[in-house]
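With one protein chain held back, the other chains of the complex are shown just where they sit.
Per-chain numbering from 1; labels A, B and C assigned in written order.
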Amino acid sequence: MGNFKGHALPGSFFLISGLWWAGKYSLWYATRRNKSAGAGRLTTRATQRRVEIFEGAVMVSFSVIGMLAEQFVPDGPKLRLYDYTEQHWDRLMNWQHATMYLFFCLAGITILIVHSTDSAPFGLDRFLLGIAFFNEGFLFLYHLHGRDMLDVHVHQLLLYATFGGALTCMLEVFHRGNILLELLRGTLSLLQGSWFWQIGFVLYPPSGQLWDLKNHNNMMFITMCYCWHLAFALLTVAVVYSTVICVVRSRLRRMPPMEMGLLKPREREGESEDEIL
Amino acid sequence: MGNFKGHALPGSFFLISGLWWAGKYSLWYATRRNKSAGAGRLTTRATQRRVEIFEGAVMVSFSVIGMLAEQFVPDGPKLRLYDYTEQHWDRLMNWQHATMYLFFCLAGITILIVHSTDSAPFGLDRFLLGIAFFNEGFLFLYHLHGRDMLDVHVHQLLLYATFGGALTCMLEVFHRGNILLELLRGTLSLLQGSWFWQIGFVLYPPSGQLWDLKNHNNMMFITMCYCWHLAFALLTVAVVYSTVICVVRSRLRRMPPMEMGLLKPREREGESEDEIL
Amino acid sequence: MGNFKGHALPGSFFLISGLWWAGKYSLWYATRRNKSAGAGRLTTRATQRRVEIFEGAVMVSFSVIGMLAEQFVPDGPKLRLYDYTEQHWDRLMNWQHATMYLFFCLAGITILIVHSTDSAPFGLDRFLLGIAFFNEGFLFLYHLHGRDMLDVHVHQLLLYATFGGALTCMLEVFHRGNILLELLRGTLSLLQGSWFWQIGFVLYPPSGQLWDLKNHNNMMFITMCYCWHLAFALLTVAVVYSTVICVVRSRLRRMPPMEMGLLKPREREGESEDEIL
Partner (left out) sequence: MGNFKGHALPGSFFLISGLWWAGKYSLWYATRRNKSAGAGRLTTRATQRRVEIFEGAVMVSFSVIGMLAEQFVPDGPKLRLYDYTEQHWDRLMNWQHATMYLFFCLAGITILIVHSTDSAPFGLDRFLLGIAFFNEGFLFLYHLHGRDMLDVHVHQLLLYATFGGALTCMLEVFHRGNILLELLRGTLSLLQGSWFWQIGFVLYPPSGQLWDLKNHNNMMFITMCYCWHLAFALLTVAVVYSTVICVVRSRLRRMPPMEMGLLKPREREGESEDEIL
C-alpha cells in the first residue's frame, strides 16, 4: 500500500473512530453527571449495550474487509506467503497490514462477546483494543529499516499516537469509566488519523512535487506539524464534547421531570455497567 | 544448549505452565463469580492451597532438574567455574542457564512457603516470580553481543514476552486476583513457550536447510510471525477460558442447590485468600 | 531566540510559576490540615476558584504575548511559514517556540473553563498542563540535531525537568490534591527556570568568555551543576512551604475561635473541590 490511498484509507478509519469515541463517551458522561435531572432516560444500560455491540460489529466488518482487500487486490499475495520459485517471502507488506487488521478484528470480536454475553470479564474489551494498538505500533517499529530520514521520522512520530493509545487502553482497564482517559483515546485516534493523511501528503504528494526526504529543515517542520495535529485533535474533541454537553442540557430542560420513585431503578441500570468490574 | 533440543525443552515448560495458569485462574474466576449458585463447593480455599503447593513443588523440582542437567550433561561445566589451566571462564552459557533456573527455583520455594505457612506476606509469590522473569530477560539482554542480525532479533523479540511477564507479575502484587492480569500472564507464558520452539526452528532447522541470518526480508517475516504467535496464544487462552466457564456452568446446573445457612461459611473461606493482602 | 535574553525570559516565567505553585499549594494544604482550628476561613472554595481563574488568565495572557513576540519581533517570521522565493521554511525556531506557547495557552484556557464553569471534567486542567509540558519536551527532543556536545547536553538535562513535570501532572490527574505531587511540580518548574538561566550563561555568556563546548570536563561539571540546581529548587520550595505553614499557624492562634455550628458549612465548601473528581 505504498501510495497516497493506502495512507488515506486507514487515516479516515481512525478519524471516524476518534470522532465516534469522543461523541459516545461525552454523551455517557453527560448522562451520568445529570442523572438527578433525569438524564438516565437518554441512555439506559440496554441502549449502551446495543451501541457497544454495534461498535464491535462495525470494527469486525471493517477489519475483515481490510484483510481481504490486502490479500486480494490485484497485486496482493492472495494468501500465498512464500514464493517457492524465486525463494523469497511474497509481498510481506500486505501480510503485515493484514496482521494489523487481524488484531483489530480480534478486538472487535471481544467487544461483541463482552457486551452480548456475561461470560467474559469486564475490561477485556479495552485490554484487547490496547493489544491491537500495541501490535500496530510494534509492526511499524520494525518496519522502517533502511528508509530515508524523513520517511523514518514521520512513521516514528506515528508511534507516539499508537503506543499512547495502547497505554491509554491499558490504564482504562484499571480506571474504567474515567472520562479523561476515554477522551484521550479519542484524541489520539484523531491524531493518528490525521497524521496518516499527513504521511500520505508528504511521501506521495498528489501535487506531484516531491519533498526532500533528507533535509533537516523538513524534519524540524514535520515535528512541529505533529504538534499542530495534536492541537487540532484536542480542539476537535473539545468541540464535540461541549456540543454534546449543551445538547443534553437543553434536552433535559425541555423534558418534564419524572417522579423519583419511577426514576430510581432505571438510573441504577444506567450506571451499573461501569461499576461491575 | 545451542541446539534445537535446548530451545524446545524450556519452550515446552513455558507452554505447559501457560496452559496450567490459564486453566487454574479461569476455574477460580468462574468459582468466584458463581458463588451464589453454589460454586464455592467446587474449589474451597483448602483445595486452592493444595493446588498452589503442588504448583510450587513442581516448579522447584523442574528447576533443580534443570540446574543439575545444565551442570552435569556430558559437556557441562560440572560446577567448575574457572579453567585455571587455560585461564578462562568455563562454559559460561551453561552457568547462565543454571542461574535462570536458580531464580525460578527461588520463586517455587517462595510459593511453597507463602501457601504452606502464614509467615510470609501475601503477594511475595508473584513478586519472586516477577523477579525470576526479569532475571531471565536480563541475562538474555546481555547475551547477544556479536551474533548475527536475525539471531539477535529473535532473542530480542523474546524479551517482550519475558519483561512483559515480569511487569504483569509486579502489577499482580498490587492488583491481586485481577483475572485479566492472570490470563495475561498465561498468554505471555504461552507466547514465550511457542517462541522458544520457533527460535529452535529458525536457528537449528531440523530439516537442515539453514535460514539466511542477514536477510532483511527474513527479519520482517519473523517480526510478523511473532504477532501471529501472540494471536495464537490469545486464542488458546480464550479457548481454555470458555471451556472452563462452560464446564463449571453445566456442573452447577446439575448440582442440587444447597441451603444458604450451610453455604455461607464455605463461601467466605473460598474468597478470603485474595482479600487478606 | 538564540541569545541570552531568549533563555532568561522563559526561565523567569518558570521561576515565578514555580514559586507561585509552591506558595499556593502550601497555603491550601495548611488550610486543609488546620480546618478544625478554623483555617477554613482563610481560603474558602470561592477564593480558591478566583485564584485558579486568575492563574489561568495570567497563563493565557503571557502565552499570547509570547506567541506574538515570537512572530512579530524585528527578525520574526510575521506569520509567514514558507519562503516561496528561496524555497525553504522560514524561521522555524520562532515557529517552534510559538508552538510551545500555544500549548501553554491551551492549558491556561482549560484552567479558565474548568474553574469558571461546571461543564468540564475535573482533572482536565492538570491533564492539559501535562500535555503542554510534554509538548515542550517533545519539541526540544527533536531540536538538537547536529549541535555541539555541550549544547546538546544542557538541553537534554532540561528534558528531565520538562518530562518530569509532564509525568507529575499526569499523576495528579489520578491523585488530585496530593501535596507531594503539587510541590514536586513547583520544584521541577523552579529547576527548569533556573536551568534556562544557566543555559543562557553557558551558551551566551554575558562576560563574553566562551565555554569550550567539546570539553569532557565541562560536561561533567554541568551534570553536577544540574544536581545543585535541583538541590536549590528543593530548598526554595522547603523555605516557601515552612514560611506559609508558620504564617498560617500564627494567624490561627490570633483568631478568635468560631462556633462550630457556623463553621461547618463553610468548611465543607472549602474541601469539596478536591473531592468531587
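We take it that a contact is a pair of C-beta atoms (placed from the backbone, for glycine too) under 8 Å apart; a residue touches a chain by one contact, two chains touch by 3 or more.
Please read these numbers as outputs of a predicted model, since none were measured by experiment.
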Given that one chain is not shown, what are the shown chains it touches?
B, C
For the full complex, which residue in B:Phe13, B:Phe138, B:Trp195 or B:Tyr226 touches the chain that was left out?
B:Phe138
Kindly state which of the options B:Val60, B:Leu106 or B:Leu129 is in contact with the chain not pictured.
B:Leu106
Considering the complete complex, identify which of B:Val58, B:Val73 or B:Val173 is in touch with the unshown chain.
B:Val173
Where chain B meets the left-out chain, the residues are 88-89, 92, 95-96, 99, 102-103, 106, 119, 121, 123-124, 127-128, 131, 135, 138-139, 142-143, 145-146, 173-174
Interface residues of chain C toward the undisplayed chain are 29, 160, 175, 179-180, 184, 216-221, 223-224, 227-228, 230-231, 234, 242, 245
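Note that in this section only the chains that are shown with their structure count from here on.
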Assign the assembly's chain-to-chain touch graph to one of these shapes: line, ring, star, complete, other.
line
What's the rotation, in steps of 5°, that superposes chain A's Cα atoms on chain B?
90
Distance in whole angstrom between the CA centres of chain A and chain B is 32
Calculate how many whole Å lie between the centre of chain B and the centre of chain C, each centre taken as the average of the chain's C-alpha atoms.
45
Multi-partner residues of chain B (each touching 2 or more other chains)
none
